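Complex shown without one protein chain; remaining protein chains in place.
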Amino acid sequence: MQELWQALVQAVQLIARLDSEVVEISLRSLYVSAASIVIAALFCVPIGGLIHFHEFKGKKVLINVIQTFYSIPTVVVGLFVFLFISRAGPLGGLELLFTPGAIIIGQVILILPILTGMTISALNGVDKSIKDTALSMGATGTQAIWTIISEARFAVVGALILGFGRAISEVGAALMLGGNIRGYTRVLTTAISLETQRGDLVLSLALGIILIGIAMVVSVIMNVLLQRY
Amino acid sequence: MKTLLIRSIRHISLLVLLVSLLLSAALPGCTPAATPAVTDSKPAAPQPIPVVAGIPRFKIATTTSLYDTGLWNYLEPMFEKKANVRLDIVYAGTGVALEYGRRGDVDALVVHDPEAEAKFIAEGYGINKRSFAFNHFLIAGPASDPAGIKGLTPDQAFKKIYEGGVADPSKVKFISRGDNSGTHSKEKLIWQSAGYKYEDVRKSGSWYVETGKGMGPCLLMANEQQAYVLADISTFLAFKAKVTIVPLVDQGALFLNVYDVMAINPEKIKTAKMLPTANAFINWLMSDEVQDVIATYGVAEYGRPLFSPLKGGGCTEPGCPKLEDYTTPVK
Partner (left out) sequence: MTILRTVNLEQRAGSISLLRNINLEVKRGEVFVIIGPTGAGKTTLLRLLDLLDTPCAGDIYFDGRKITGPAVNVMEARRSLAMVFQKPVVFNSTVYDNIAYPLKVRGVNNSVIRSRVEELLDTCGLSGFAKRRARTLSGGEAQRVALARAVISSPAILFMDEPTANLDTASVKAIEDLLADFNRRNNLTVILTTHDLQQGQRLAQRAGVLMQGELVQAGTPQEIFRSPGDIRIARFVGMKNILRGIVARQGSGMAAIEVKGRVIEAVSELPAGTAVDIYIRPEEIVLSLQGLQGSARNKLAATVMSVSLDGPLCTVVLDGGYTGAPEGTPLRLEALVTAISAGELALRPGQQIYATIKATAVKVLPAPHSAD
């Protein structure tokens, strides 16, 4: 129990003196996760919209599959991507393994199901009369879709925050795809895993506290932005 | 209204941009050298050199136990400056490290499993193998030594542990790496020497615990369970302050642990392009500069070095590498 207190103290110290390596890996965690969210959102929100707004055979099955993949284990995703981008794999020529880009790829794949599925849920939550009103007011089909997405924006941003949380807290794929290389692919979660392995539990907890702090700040910022618009 | 989501995305993108700008500004080590970086081991290590675009990346895979000692935090900046490359070090159990080598995901390997290495080279994946350091394994266990192994030879000790564990798993337990690492291979070798089939050992009872974890976590677990564990001395010393188990057997030819380096063969792996750098790396590890670092690494912290250099003929027992293996430069 005293480890927890020590960890809190150490976390504050690390932040206060802006320890260069902690700052570096924190920024990298942020950058990688933010990039993952942006890329995934660019895919998932339109695709979620497409799925929601069209009726087709097997739609329910597709949504079920998407929801099943919410709980895909991160090591499985890591392994899957590893096999693709390893030099021995089909995309080996891109030399992506053990780079921050590889981590981003892994995280994007990880959060694709969540973002898509929750976008669909968010859109479901919008009353059908919104669509009728938009069309009746002269919106084109595309404009109506954007209006509906805008109506669902709170729920969609909630999905983005959730996706960001899953990305920034994820270890398995980041370790396997990034290699935890000091100064290049080390992020908060892989650093925590290393320090745990080396027995420095207090430092692990301290880094964990910093990670939660970052996640909280991001969530607050996103909510504030949402309120203002 | 419909542009609201676009605006949110724009803001997030701005955030990402801002963050990446900060990141690229933060990367050159901006604290004074006096303050040690947090993820280094306890002796203050030099800061990593700044990133400059265009410098090639040289990747090596090493074992977890070697990585955990923190020796690389010293060696890495030294080599980067010398060879003007970015040295990327990934760590894993020996088995996985070799797999990285087979796949061409790294350019060189630093491991310590002679049998696996021999196979690797025979398959054509590895070339230019040299040795550069050594230390010993030891068996650590509870101070009370319930199996009575103190002072025995490695295989004798293992026999006692086996018998004691089968008889009473609550008193005698053994924690195994169980992950095809160098340590694990050594463990299997000793079981073989003691006259046991490894598969029989695995199935013989609850006294034998396979963890699949790294060396440090295994030591911690052995500490928790007051069990016996085979460890390399460097990791043990690094964890000594955190555990109550003590070294009980540390003599014997079977315990010799030699650290080797080899390059990935570009003839076998077409994507391997860093052979000249790999060769320079291998030669550098054998150089006086590195051998001197190895000779003193850990003294300040633990009172004795974690490794022994091979230079100067420090390794004299049977199984030590031949002179040419640790001195002949690679062309």
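To keep things simple, chains are lettered A and B as they appear, and every chain counts its residues starting from 1.
By our rule, a residue touches a chain if its C-beta (ideal position, glycine included) is under 8 Å from a C-beta of that chain, and two chains touch if they have at least 3 such contacts.
Keep in mind that this is a model prediction, so the values were computed, not measured.
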From the list A:Asp19, A:Glu151 or A:Glu170, pick the residue that touches the absent chain. A:Glu151
Pick from A:Ile39, A:Leu62, A:Ala139 or A:Ile212: which residue touches the chain that isn't shown? A:Ala139
On chain A, the omitted chain is touched by residues 127, 129-130, 132-140, 143, 147, 150-151, 153
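Following the convention adopted for this analysis, only the chains that are shown with their structure count from here on.
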Please compute the C-alpha centroid of chain A, do the same for chain B, then give the distance between them in whole Å. 32
Chain A - residues contacting chain B, complex: 14, 17-25, 27-28, 30-31, 34-35, 37-38, 41-42, 45, 86-89, 92-93, 97-98, 143, 146-147, 149-150, 153, 156-157, 160, 179-186, 191, 194-199, 203, 221-222, 225-226, 229
Please give the residue numbers of chain B that touch chain A in the complex, ascending. 1-5, 7-9, 11-13, 15-16, 19-20, 22-23, 26-27, 29-31, 35, 37-39, 47-48, 51, 59, 64, 68, 73, 76, 86, 88-91, 102-105, 213-214, 216-217, 219-220, 238-239, 242, 269, 271
